[in-house]
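Only a single protein chain was left out; the remaining protein chains are all shown in position.
So that you can tell them apart, the chains are marked A, B and C in the order they are listed, and the count of residues begins at 1 in each.
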Amino acid sequence: MTSASPWKQDFPIFSSHAHPSLCYLDSAATCLTPKHVADAVYHYQCYSHANSHKGLYQLSANVTEKVEHARETVADFIGATSGASISFNSGTTEGINLIAFSFVEPILSDAYKKGKPSNLVISAVEHHANLLPWQRLAERYQAELRVVKITDEGIMDLAHLSQLLDNNTRVLAFSHCSNVLGRFNPAEQICRIAKRHHVPTIVDGAQAVAHGKTNVSAIDCDFYVFSAHKLYGPTGCGVMYGKTEHFEQMRPYQLGGGIVSKVNFTESDFVAGATKFEPGSHHVAGIVGLVEAIEYLHDISWPDIQQHMEKLALYLNTSLNELPYYQPLIVPSAKRLAAQPTEVASIVSFRLKNVHCHDVASLLDSNNIAVRAGHHCAQPLHETLGVTATVRASLGLYNDFSDVDKLVAGLDQAYQLMTG
Amino acid sequence: MTSASPWKQDFPIFSSHAHPSLCYLDSAATCLTPKHVADAVYHYQCYSHANSHKGLYQLSANVTEKVEHARETVADFIGATSGASISFNSGTTEGINLIAFSFVEPILSDAYKKGKPSNLVISAVEHHANLLPWQRLAERYQAELRVVKITDEGIMDLAHLSQLLDNNTRVLAFSHCSNVLGRFNPAEQICRIAKRHHVPTIVDGAQAVAHGKTNVSAIDCDFYVFSAHKLYGPTGCGVMYGKTEHFEQMRPYQLGGGIVSKVNFTESDFVAGATKFEPGSHHVAGIVGLVEAIEYLHDISWPDIQQHMEKLALYLNTSLNELPYYQPLIVPSAKRLAAQPTEVASIVSFRLKNVHCHDVASLLDSNNIAVRAGHHCAQPLHETLGVTATVRASLGLYNDFSDVDKLVAGLDQAYQLMTG
Amino acid sequence: MSEASQQKPDQPAVHDDHALYQQALLAHHKSPVGYNLAIVATHSAQGVNATCGDDIKIAVEIEQNYLQALAFYGDSCAICRASASMLCQHLKGLSVAEVLALSQKVKASLSENVSLIGVAAEQFEPLRSVEKFPVRKQCALLPWTTLEQALNATS
Partner (left out) sequence: MSEASQQKPDQPAVHDDHALYQQALLAHHKSPVGYNLAIVATHSAQGVNATCGDDIKIAVEIEQNYLQALAFYGDSCAICRASASMLCQHLKGLSVAEVLALSQKVKASLSENVSLIGVAAEQFEPLRSVEKFPVRKQCALLPWTTLEQALNATS
C-alpha cells in the first residue's frame, strides 16, 4: 500500500476548490459522501422522482420497483436471504425505537399484565439510541434493565452475559461494534447464547456495516439495524432487517398511508410484511443513495477495503501509543495485538494527560483536523470507565497514513500549547 | 399568461433526454424536483456534509448552523414568529404520530386514569396519516373518535364542528387542504371555534403549503405539520411547527442521541426545545433541500404562483365539466365558482361514467399522462361519498394549459375505448 | 453506476402488440362471460384488491368433482373483469384437480412471466399483456386467487 488512499479522489470534498487539506477523522459520526452517491441521489431527484407504491403510471411504477429492488440489494449486502426481511426507515435510531415499540413492548406488556417479572439486557458500551428506548420500556413495565459488563479488551463479557440472561429476559440488544471503542462483539456467539435462553436479539449495526462483510444469517440475530449515512450513503435513511416470521405478530409502529388494506373511521386492517413498518411516502432518494453506496463498496471489494483499513488502523494505534501523554480509553493487550493484528480498531477514543478533550478537538480543528470530543452519545460507558469525555478519531476510506501523521503532529502541538 | 408554464424549464425531468412529453398531474402525491433543489442537496452531500450538533470542528459547526438557520427560514415561510417553534422530522406522517404520542397521549391517559371520558375530533376528509394515529389512541383510551361532516362544497361543516366539540374534546386534528377535494378549510375560523372550547388544534398542512402563503400565527393553531416533498423539496424530510409553550410538557417521541443532557443506565434528562423531538442524526440533506425549495418559491413569489395556478385550475375545472361522462366527487356550486373563482381547487377527484378508475389511469399512462387512481389514502372519505375509488388530477408549477388539454383528450380516448 | 444510464427518452407506452388493453381483453370486458350469472353455487369466495379497489366474488357449482357452472359478481377494473370472464369461459367442465393445476399455471404465468403452453396459451394469452405493467398484475390475478379460495372452502 502506498501511503495515499486510492479512493480519496472519489470524494469531492477533497477537491482543490473545496477542502483539499481536510483531515477528516470523524467517520464514526458520519461518512463523507462519494460522488457516486451524490450523483445517484441527484439523478433520482431530477429525472426519476415520483411517489412509490401508489401510482399506476410508469414513472411511479419505476420508483416502486427501485424501492423493492433496493430491498434485495440490501438483503444481499448483509447476508439476509430475502428482500422481504428488509424495511426502510430514517436511521438506526428509528429502527431501534420501531423494534422496541412494535416487537418488544407487546411482549413486556403481556408479561406485566400476567404479573410476570421481566428484564431487558443490553451491554455497557451502548449508544444512547440503544439504551434510551429500553430504559423507557423498563420504567413503563417495571422491568429490570440489566447491563452486561465489558472486558478489558472492550468487548462484551460473555460469562457475565450468560449470568444475566434468564427465563424472564425479553430481549438482548447490543451493538455489533462500539462507536467509542471500535471493537467488534462476537455477535454470532452472543446470539447463540441468547438463543439457548430463547431470548430474541437486536443488533445495532450502525458502526459495523462499513467495516467488513456483515452476515445476519450467520449471526442469526432476530433484528439488525443500521444507517445509510455511516456507510457512505445519504442522510435520513436507515434499514431494519428482521426475521420475517416476526413481522406478522408485530404491530405497526407509526401510522399513516400505505400500510393499510382497509380503513374506515372505526377500524383498520394492516398490510403484511416489511411495508407495514413504512407509513407515508418513502425517502426514495435516500434508498437510491444507499443502494449506490452499497454498489460503490462492492466495486471496491471488501478485501481491498479491509486491507487498507487494517494497515491504517494499526498505524494509527501504534503512532498514538508512542505519545507519552496519550491515554487510551481501552488499552489493547500487547498479546492480543500481536496475535490478531486485523482486529485493531479503526475507532479510537482517548485523552491527553492534563488537557481537556474539547480543547484538543478545537486545537486540532485549527489545523483542519476533524475529530469528535465528548461522550459520543455513550455517556454511561464513559461513566463506567471513569471519565466524562474523550477525543475520538475514526477512519474512513479516504484516510491514509498522512492523516495519522497530521493527527499525531496536531496532538503534539496541542499538548505543548496547553501544558508547556 | 401564455399557455406555457414559465417554470417548467426549472425541472430537469422535462429535458429532451429525459421525459419531455410527460404530462405530470400527480403533484398532490409528490412534486417533481426543480434543479435548484437537487443541486443544493448535491452540493451539500459533496462539499458540506458532516454531523450536525455534535462536532466541535468547523465543518460540523457549519452544518449545525445550516440546520439552525433552516428553522428560521421555515418559521418565516409559514408565518411563525421564531425558529424555536420548528422541529424537523421525516414527513407529515411522522409529525402527526409525534404529536399524538408526545402531546395528546399523556392528556388522554391522564383523563382515562381519572375516569373522565374523552373524545378526539377529526374531519371526514382526513388522509390516513391524520386518522390512524387518532384511531389507535381512541381505542387505547376508550375515547370517542368524532368525525366532522363536510359540506357540499367539500369543506368542514362548522355548525357540526361546534356541536361535536365539548369539554371532553382533547384535540381537533384537521387538514388545511384536502388531498382529495383540494379545498381549503377556513383554518383560522376553525381554530377560533376550537379555542372557545379550549381544544388544542393540529393542522395537517401537507397539501396547503405549496399553494399560497401559510400563516400559522394568524391561524393560531397549536401545531402545523407538512412534508418537504410536497413543496418541491427532497424526500424524507418534514416539519412540525408547535407553539413553544407546549414543548416543555411534551415528552420526547423517539429516543436516541442528541436529545439528552444527562444519561446513566437508570435515568435520563432531556434537552429543552424543538431538538427534544429530533433524536439521532439529522437528515441534513433534506433540510438543506427544503430551504432551497422555500427560496425557490420565494424567488418566484406567491402572487405569480397563485395567478398561474388559479388560471390553470379554473381551466382544468371548466374543461372537465364540459365532458358529458365526467363525474366529479364534489360538484362546486356555480354560484360559488362565479363568486370566488380564486377558490377553484387545483386538485380534482372524479370518475368517468361506467369506466373503472384504474382503467382510466392506465390508459392515460399509455399517453404519458400521470394521474392517481384509488382512494388516495382517504378511504373513509370515499366511503362517505359512496364511491370506492376516484381518479385524481393535481396541478404543479410545471403544468400549463396544454397539460389540461392532454388530460381531456386522454379521458376522451379512454372513455371511447372502454365504452364504445 | 449513476442512474443517468437508466434514463430513457419518453417512449409511448402503447405499442399495439404490448398494450395493456388489447382487443381480446376489451372484448371480455365489454361482454363478460359469467358476469352476474345466476347459478346454483356450491362454492364461492370474495376477493379484494386493496390497491385497485377491485372487489369480486367468484361462485362455482361443483358436482361430482366437476365444475358445472361458474359466475362472477362485483365491481372491478377491466383487467380483473376480463380475467374473471376468461376464467368463467374456459374452466367449465373441468375437474377440480384440473382447475387447480391450471390455476397454478396461469398464476405463475402472470406473476413470474412464465409462458403458457398448449391450449392454455391460446385461452389465456391475452391476460399476459399485464406483463409489462407490474402494478396491474394483481388485477389479473385476483379472480384466480379468489377461485382457489372458493374451491378450498366448503360453501
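Methods note: a contact is a pair of C-beta atoms (placed from the backbone, for glycine too) under 8 Å apart; a residue touches a chain by one contact, two chains touch by 3 or more.
All values derive from a computational prediction rather than experimental measurement.
Engineer: Who does the absent chain touch among those shown?
Structural biologist: Contacts of the omitted chain with visible chains: A, B.
Engineer: Based on the whole complex, identify which of B:80, B:288, B:309 or B:330 touches the chain you can't see.
Structural biologist: If we include the chain that is not displayed, B:288 is the one touching it.
Engineer: Among A:160, A:197 or A:356, which residue is in contact with the omitted chain in the full complex?
Structural biologist: Result: among the candidates, A:356 touches the missing chain.
Engineer: Using the document's contact rule, name the residues of subunit A that touch the chain not shown here.
Structural biologist: Per the touch rule, subunit A residues meeting the hidden chain are 16-22, 356-359, 362-363, 365-368, 373-375, 388-389, 417-418.
Engineer: Which parts of subunit B are in contact with the chain that was left out?
Structural biologist: Here the touching residues of subunit B are 36, 39-40, 43-44, 47-48, 54-56, 58, 60-61, 64-65, 260-262, 271, 288, 292, 295-296, 299.
We take it that only the chains that are shown with their structure count from here on.
Engineer: Nearest whole angstrom, what separates the Cα centre of subunit A from the Cα centre of subunit C?
Structural biologist: 46
Engineer: Taking each chain's centre as the mean position of its Cα atoms, how many Å separate subunit A from subunit B?
Structural biologist: 32
Engineer: Whole-Å distance, subunit B centre to subunit C centre, using C-alpha means?
Structural biologist: 37
Engineer: Can you list the residues of subunit A that touch 2 or more other chains?
Structural biologist: Only 39, 47-48, 55-56, 58, 260, 262 qualify.
Engineer: Two or more other chains in contact with one residue: find those residues in subunit C.
Structural biologist: 7, 13, 133, 136
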